[in-house]
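Removed from the display is one protein chain of the complex; every other protein chain stays in position.
Just so it is clear, A and B label the chains in written order, and each chain counts residues from 1 on its own.
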Amino acid sequence: MRDAAHTAPGGHASAHAMQAVSAGAVHLGLGAPGTVHEIHEHRELGFLRKYVFSTDHKVIGIQFMFTGLVFFLVGGLMAMAIRWQLAWPWTEMPVVGRILFPNTGRVISPEFYTMLFTMHGTIMIFFVIIPLLTGAFGNFLIPLMVGAPDMAFPKLNMIGYWAMIPAAFCALISFGLEGGGPAAGWTAYPPLSTIEKAAPGSLHAQTFWLLALTFVGASSMMGAVNYVTTIVKMRAPGLTMMRLPMTVWGLFIAALLQLFALPVLTAASIMQILDRVVHTGFFTPTNLLVNQLSPETAGAAAGGQPLLWQHLFWFYSHPAVYIMVVPAMGFASDILSTHARKPLFGYKPMVYSIMSIAGLGFIVWGHHMFMSGMNPALGMTFMVSTIMIALPSCVKVFNWLATLWGSRIHLTSAMLNALAFVAMFIIGGLSGIWMASTPVDIYIHDTYIVVAHFHYIVFAGSVFAIFGAIYHWFPKMFGRQMNETLGKIHFVGTFVFTNCVFYMMHQLGIAGLMRRTADPYAYDVYAHLQPLNQFISISAFCLFAWQIFFVVNLFHSIFWGKRAGRNPWRSCTLEWEAPSPPGHGNFDRRLAVHRGPYEYGTPEVQEDYLPQARSL
Amino acid sequence: MTMSQATAIPAHDVGSPGHAHDAPAHHPTVYDYDSGPPVDRAKFAIWLFLATEVMFFTGLIGTYLVLRIGTVSWPNPASRLAVGVTAGNTFLLITSSWTMVRALHAIQRGDQAGLVRWLGGTILGGASFVSVQVFEYLELIHHGSVPSIDIFWSTFYTMTGFHGLHVIVGVIWLIAVWISAVRGKFTAKNYLRVELAGLYWHFVDLVWVLLFTVVYLM
Partner (left out) sequence: MRFLLTLLLIATLVLGVWTFMDAHNHGWWLPPNVSSYGPHIDQLFYLILGMVGFFFVLTEGILIWCVFRYARKSETKADFTHGNHKLEMLWTAIPGALLLVITFTQMGTWAEIKYKGSFPNVAPIAEVWASQFDWRVRYPGDDGKFGTMDDIENPFEFVVPVNEPVLFHLRSRDVIHSFFVPYLRLKQDAMPGMVIPVWFQVTQEGSYDLVCAELCGWGHYKMAGRLRVVSRAAYEEWLKKAKLEMLSNGTEDKS
């Protein structure tokens, strides 16, 4: 049948393409759904064009993946430093202490601590989770899963990746600058972030930090435009929107969230840059007195509103937290269904719930500002919308469980991590309900319950989904399989230690311990919490160390892993129709999609799966 | 621009990662399907891009309005800005939008000379708009009205400045299109890049009308 595909509608289609190439534009005539034009390519590419400045979505995706993982290591190390300080404040770090902090008595200074968690949060969110989810897997999977040869705009895609480099540069240099790094938290609330005197440490660092954010924004924006266009305009014949795998849906929705939320953050951070550099007064209220010095007498404009920044920031950053989970939900859905050999339960509700999560996600940002002095009546409305957003997530959870019910689970490394995602997301999400209720949030706002909440979703949730996705799609990426035994060892340790680290943070929070404190034990109310913090820290170190099994497995498998065929998991979706790894233009035969993505255990055929592209 | 080129050659220079052991034959065929609404990809993407631009200016203008409503005594713009001059400038920009429409009509009729003429007019309009604005800035700064004076000037320069940047980008884009037009690259059948640049240009003008109203007139 493959030959048949080749001798398909050859002539006129390719003629179209040629004309397109010469014309410098594909004109409207080609808009008819489901047309195909074959382009015959004969050019060989040099090493640079092929692996470094490549426009191939697969290469770019893998570039994103390794960049993200390296940053994961950096952010993880910072987390370890945080944990050290919280368990044994003002004590010298073994070995590294004298190297890192020679002039602060070999211990973490309080100022450096603020920089630590600021950069930890920034790196983990903007350089790890989002790039890994949308950058790495978005790039690698979308064209493959919709049956396209590449992204709609390969060059733009490449620029999108290279925009991450100045971003990373700004982020890291801001940490290296004299005086240290940005020290206003990843939320960068003014005036602390806008008035140099307020945080003497971060002279230019804060400005570079803002620049980094702007570049990341530009990168995500190009990515998002590309993803949406590719998904809408380049689907294989027969692949209707309602036949897309949940992964593609998740990435699609995440891209839309970025398109509509990110520009606002960009505008906001530009205004903050102006506040710092040319001393405009967007976020500087009148008659402040910072370190005995008023910004106005220092020749800066005033009359702005600090609260405004919070609105603008959270208008992006709340959708951003869903950007960090919606694709993960997609991965989990696909992995669960594939390795449980059972159709995803309630496909349509799953799609609609993702949509409503995204929609509601735009009207709940105020739940980060309940205590900020915002009008309490407004707080009430945000409370209602926030609690309602639990509902779609609820639908998803129960659909995942129903998918597993009566299934045939194969406990591969990928599956283990996907199951962990569900288990952990539940915990993280449920604690969200607490904070959504305004009166309770009065007490728990800015306590460790918040820290527990988002680490449960973002680390214990999204990161497990990412691990799962790596195990699941690795064969497609490198044509080899990862080592299952190592994978399982890695999973067990990671699961145990993750819970040891983050579960007890709930207790810290309930005891009233607030976040972002270099030394909680300065207060009587918190003095007795040190042993608990030490337990958490030790678990965190183990968690970090345990990742060695992953790193070893990853690199070993890239070179010496067992070769994988086209479809090692006997999966239904389109990416498995391509060779592993897919070559030039991804697919070597013409695709026609006949059904939904989850036909596992179907009675129609006697194997237990029926691929989307197989015609009966 | 990158966009339109990229679409033109959907599968251009696609490298393959790693050792493609069971990779397809030496002269692989690239299957590039076309689905969804019958709109060209580049046009679709431009609309998405414009959506992000809308959100960007929503952020800026929203900030402006909040600050303005929150400030007890906001100075009357007329007392600080040469509204008359800018009104003329606004008219100029709107005309450039009109000439852009004419340019598109021209090429749709296959009239390449007309395209070149009307595009040139549009570019002139945009360029002179920018120069007038630069002149206005210089005047103001000369009189010591810099962004760090007070919140009025902070917002004023940010709003108009960012719009100005967009106009400059637009002009550069139009010039690029104009050059291809001079080279006779466009025909009655193929004028997508003219259309794309036009969309962006109209958007920029629209934003200005809004800005002019809230910053200068209100």
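We take it that a residue touches a chain if its C-beta (ideal position, glycine included) is under 8 Å from a C-beta of that chain, and two chains touch if they have at least 3 such contacts.
In this text the structure is predicted, and so the values were computed from the model without any measurement.
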| item | value |
| --- | --- |
| Among shown chains, those touching the left-out chain | A |
| Omitted-chain contact residue, chosen from A:71, A:260, A:347 or A:478 | A:347 |
| Option touching the unshown chain, where A:159, A:203, A:363 or A:440 are the choices | A:440 |
| Chain not shown, touching residues in chain A | 109-111, 113-114, 183-185, 189, 191-192, 195, 198-199, 201, 285-286, 288-291, 305-307, 340-349, 371-373, 376-377, 379-380, 383-384, 387-388, 390-391, 394-395, 397-399, 401-402, 404-411, 416, 419, 422-423, 426-427, 430-431, 433-434, 437-440, 442-443, 445-447, 488, 492, 495-496, 499, 503-504, 506-508, 510-512, 514, 516-520, 522-525, 528-529, 532, 596, 598, 600-603, 608 |
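Everything below uses one rule, namely that only the chains that are shown with their structure count from here on.
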| item | value |
| --- | --- |
| Cα-centroid distance, chain A relative to chain B, in whole angstrom | 31 |
| Residues of chain B that touch chain A when the two form their complex | 2-25, 27-42, 44-45, 48-49, 51-53, 55-60, 63, 66-67, 70-71, 146-151, 153-155, 157-158, 162, 185, 189-190, 192-193 |
| Parts of chain A lying in touch with chain B, wherever the complex brings them together | 6, 17, 20-21, 23-28, 30-43, 45, 49-51, 54-56, 58-59, 62, 147-150, 152-156, 159, 221, 224-226, 228-229, 232-237, 239, 259-264, 266-268, 270-271, 274, 278-282, 299-305, 308, 312, 477-479, 563, 565-566, 579-585, 587-591 |
